[in-house]
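Before I ask anything, let me first share the structure, which is written out below as structure tokens.
Of the protein chains in this complex, one is absent; all others appear in place.
Labels A and B are assigned to the chains in the order they are written; within every chain, residues are numbered from 1.
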Amino acid sequence: MASETETAAHGTAHGAADAAHGGAEAVGMPQLDFSTFPNQIFWLAVALVVLYLILSRLALPRIASVLAERSGTITGDLEKAEELKRKAVEAEETYQKALADARAEAQRVIAEAKAELQREIDEATAKADAEIAARAAESEKAIAEIRASALENVRAVAEEVAREVVALLGGKADPKAIAEAVSAKIGGTRA
Amino acid sequence: MEGDIVQMGAYIGAGLACTGMGGAALGVGNVVGNYLAGALRNPSAAGGQTATMFIGIAFSEALGIFSFLVALLLMFAV
């Protein structure tokens, strides 16, 4: 019982302290203390007006302009990038074209050189062939002559030998028959 | 003695008023749960309805706040 009264005294002391602490706030909820309303409403109105002026005069136009500027810059940059890309594509096309031209030119030059070379080679070959043919004919002729003369010599020697042989054997050599026989023997090789 | 009974009644009433907050909790959970269920079925349409969800939350939460306010009034202002 004693403790209870003590608690109660404690409580009232707290309440008194609260009352002294908070001025006129004897009620439990400060939100419902109507005596503070004029003060709050007045300062709130001041704050709102100041805030509205700051926002509408300073902050919002500035942010809007920054945003607009940024979107403008981004659009501009995109356009610029597009332009640069187009230029790069053009340059590459030009380069490719030049490359193809150069390649074609090189091909042409090579083909020309090749043709020239071929022509020269052909000419030289023809010349060489002709020369070779002439020489071959010449040497054939010489060979034929040599062969003919050699054959004559052989015939003469053979006839001589034959006559001597016949004479040694004691016969009388008929030159005509000997010549015929020799020719018959040699004739095969003569063709 | 009479004041004590009044205070007791006020405190009991405050406690009872707090059950209203449970209702608000159910309501808010219902709103968000249904939003989420719909959003997972059709995620592309979810973004546009977030604001509507917040309005729904605000309306159902306000009623819980009212019950809280009644509890506070009973505890401190009566």
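Definition applied: contacts are C-beta pairs under 8 Å (C-beta built on N, C-alpha and C of every residue); 3 or more make two chains touch, one makes a residue touch a chain.
Quick note on the criterion: contacts and distances are computed from a predicted model.
Per the UniProt record, the absent chain's protein name among "ATP synthase subunit a", "Xylose transport system permease protein XylH", "sulfate adenylyltransferase" or "Aspartate carbamoyltransferase" is "ATP synthase subunit a". Within the set B:6, B:36, B:58 or B:78, the residue that contacts the chain not displayed is B:58.
Residues of subunit A that touch the chain left out of view are 3, 6-7, 10-11, 14, 18, 21-25, 28-33, 35-48, 50-52, 54-56, 58-60, 62-67, 69-70, 73.
Listed here are the subunit B residues that touch the chain not shown: 51, 54-55, 57-59, 61-62, 65-66, 68-69, 72, 76.
Everything that follows uses one rule, which is that only the chains that are shown with their structure count from here on.
The touching residues of subunit A, counted against subunit B in their complex, run 27-29, 32.
Residue ranges on subunit B touching subunit A, taken from their complex, read 72-73, 75-77.
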